[in-house]
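Every protein chain except one is present and positioned as in the full complex.
Order of writing sets the chain letters: A, B and C. Residues in each chain are counted from 1.
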Amino acid sequence: MKTHNVLIDTKDEKGLVYKISKLFFEHDLNIISNNEFVDKENEKFFMRTVISGLVKEEQLYKELRELLGENANIRIALPEKKNIILMVTKESHCLGDILIRYEAGELHANILAVISNYDELGSLVEKFDIPYYHISHDGLDREAHEKQITEKLKSYKDLDLIVLAKYMRILTPSFVDTFSEKIINIHHSFLPAFIGANPYKQAFRRGVKIIGATAHFVNNDLDEGPIITQNTINVDHSFNWKEMQRAGRDVEKIVLSSALKFALEDRIFVYDNKTVIL
Amino acid sequence: MKTHNVLIDTKDEKGLVYKISKLFFEHDLNIISNNEFVDKENEKFFMRTVISGLVKEEQLYKELRELLGENANIRIALPEKKNIILMVTKESHCLGDILIRYEAGELHANILAVISNYDELGSLVEKFDIPYYHISHDGLDREAHEKQITEKLKSYKDLDLIVLAKYMRILTPSFVDTFSEKIINIHHSFLPAFIGANPYKQAFRRGVKIIGATAHFVNNDLDEGPIITQNTINVDHSFNWKEMQRAGRDVEKIVLSSALKFALEDRIFVYDNKTVIL
Amino acid sequence: MKTHNVLIDTKDEKGLVYKISKLFFEHDLNIISNNEFVDKENEKFFMRTVISGLVKEEQLYKELRELLGENANIRIALPEKKNIILMVTKESHCLGDILIRYEAGELHANILAVISNYDELGSLVEKFDIPYYHISHDGLDREAHEKQITEKLKSYKDLDLIVLAKYMRILTPSFVDTFSEKIINIHHSFLPAFIGANPYKQAFRRGVKIIGATAHFVNNDLDEGPIITQNTINVDHSFNWKEMQRAGRDVEKIVLSSALKFALEDRIFVYDNKTVIL
Partner (left out) sequence: MKTHNVLIDTKDEKGLVYKISKLFFEHDLNIISNNEFVDKENEKFFMRTVISGLVKEEQLYKELRELLGENANIRIALPEKKNIILMVTKESHCLGDILIRYEAGELHANILAVISNYDELGSLVEKFDIPYYHISHDGLDREAHEKQITEKLKSYKDLDLIVLAKYMRILTPSFVDTFSEKIINIHHSFLPAFIGANPYKQAFRRGVKIIGATAHFVNNDLDEGPIITQNTINVDHSFNWKEMQRAGRDVEKIVLSSALKFALEDRIFVYDNKTVIL
């Protein structure tokens, strides 16, 4: 039997669970799983319910809208594969991790294409029969370069998500706005430590005993978008910055793939520059 | 406003969330937090709801019972401090960790007493104005020794929980049955590895690269009760068994205190020799 | 300038560091890095030194042998790429992780071939221009099947290491003896917990709150060989065994790749069914 994911976030008030579950009950829908969170400080209610049964999407949406009012955010989605495009530069560990999961049928997504400002990773991507577009920034200013990328991205209808799998260039506000809340990035530090360029060099210089990685949605403040997942590993004085970088790659790829999984499963709410993951 | 914890586990069926939340709504109760879990394989539904409002406990219980039938487990409890007794042998790290939290007002419990088969820890316990009973096993068989302990435990009415904070003797089935699902133990390995005596010596001999600790409810299979919390840390070849033991203490105390916190906050369901923690 | 790895393990006695470093000094060799470990209980000395300079391997070996006697283990090796063969069954996560590192030039090894008892992973391996041999066990007893595998393995001269990257069949003592201390396996549990088949099912049934993985050398006691690396991650009641398996894959692949790295860098001593890693 088909399931649907229903994601609701709205102002908290008494009786929400009752009213929403009543509606599911009246539609003769079964609740497969149900998770809620209330941010008491901000009086905000979040609910993710997986329902099964004969879902009349439009009708259910209409009734939820009537119930919850204009200000509620309501998503009803079949758990279908999302369409994603990866952007990379030269490093293959995050890209490769995603490709191997894809090949194994474990990634709940269609990879439409990989775009890079270099050609280094083309031969890897093409092994997996995925189009690889080398859009060099050579001789182009940032806007001109992004214009070419945006055209390529827009040539794909129904693009759901852009995954920056170690794409090492800063994006312009205009680009970010065009794909608002659709871009996930992996940053190679435990943000907010070591924002910006060369975080491993920064970490080495500071003499930290842990390094980490952060997957986040991209907004227009560099490395300051809503954090989805983070993790860290221990290092010690014997790691120079290149060894930190090497060790960090294993954290980066797992953190990015975890964040991507949450996004592909419709489990993320973005709110107040944070994420709620149900 | 006073809150209550409501814990329900029962056979899963369609409409449970709706029916239960309807009942809360009709009683004009507010849902502060709500967590559910469905074990699909076993068709078992678990729900922990924190409600606020004018709770008429008996009436609410009666109506929940009518709604859910005789086979449902239903608990409605004020989040009051539980009465606990600690049992120890000679090591102070778990005991001390609990005492420091207690002294700081962070432990949601009344420590009625500490019982030990040795007198080593008496001076520590008495600093905190808690009765310490040294019940030696010298010259006693197991039953006779436990008889004395049981009498002491039973002299405290309203005892909610017995915490074995490194009590190093095996308990008889009779003792365990007397205090069924009321005994929490900390075992100094990541169970089910290294059941029984001297787990650090076993771990050292096996040459493991991680060691750990497990807090669990005690049943009549040695170290096989329902696991509440576990954690591990990395070790390497340079650790002999005494160094593993020393390093492991930090894991043991944090794992036990975490498990105790879950128990004191009425967050644990025991089912199928496992725990569900909501 | 070329470096050499020198690995020595021998009975501990006074003056070993002095005598060995004196020999390096007299050969006008520079010590790039030096790590030692003494197992005091067993009076055993381990030393791994990276030296640079004009190393006359035979002469150095001869003098070390004279210095340390017949019972010492002495290895002097250029840090050259080792020749490895991977054995797999159907799961691609460990294999894929190694292939991606290989493609990126990060794996200090030549992958000579991949051998599998199924054909599922052939198309993945062939993308990377590595020979894939499907040696089915269908209709064969264990000895006959292994005979075919052994022939294939022996057809490669200078094979240094066999990596069981989720090869799901038990090997016979005869096979293990043939490739003694040359076989690394990844087991999908934190050994010694959950030896044998279906560790995730065992873990689920036991209700553990951590799962893990163990890379070890293979000997003739099932899952009891010397442990190289282990790691764990947290799970909770919401994971069924398939979800544990899925989550565990990320631990397995990182643990295996870490163990492989140690082996490829000549950093492992095997002793008393344990490893010392310097």
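Note that a contact is a pair of C-beta atoms (placed from the backbone, for glycine too) under 8 Å apart; a residue touches a chain by one contact, two chains touch by 3 or more.
If you're wondering where the values come from, they're calculated on a predicted model, not measured in any experiment.
Undergrad: For the chain left out of this view, which of A:Ala77, A:Ala144, A:Ile170 or A:Ile210 touches it?
TA: Within the whole complex, the residue contacting the unshown chain is A:Ile210.
Undergrad: Applying the definition given at the start, please give the residues of chain C touching the unseen chain.
TA: On the chain C side, contact with the omitted chain comes from 14-18, 21-22, 24-25, 30-36, 38, 40, 234.
Undergrad: Considering the whole complex, not just the chains shown, which residues of chain B touch the missing one?
TA: 91-93, 96-97, 99-101, 103-104, 106, 124, 127-128, 246, 250, 254, 257
Undergrad: For the chain that got dropped from the picture, name the residues of chain A it touches.
TA: Given the touch definition above, chain A has residues 37, 39-41, 190-194, 206-210, 212, 226-232, 234, 236-238, 240, 272-277 touching the missing chain.
Assume only the chains that are shown with their structure count from here on.
Undergrad: Which residues belonging to chain A are in contact with no fewer than two other chains?
TA: Counting only residues that touch two or more other chains, chain A contributes none.
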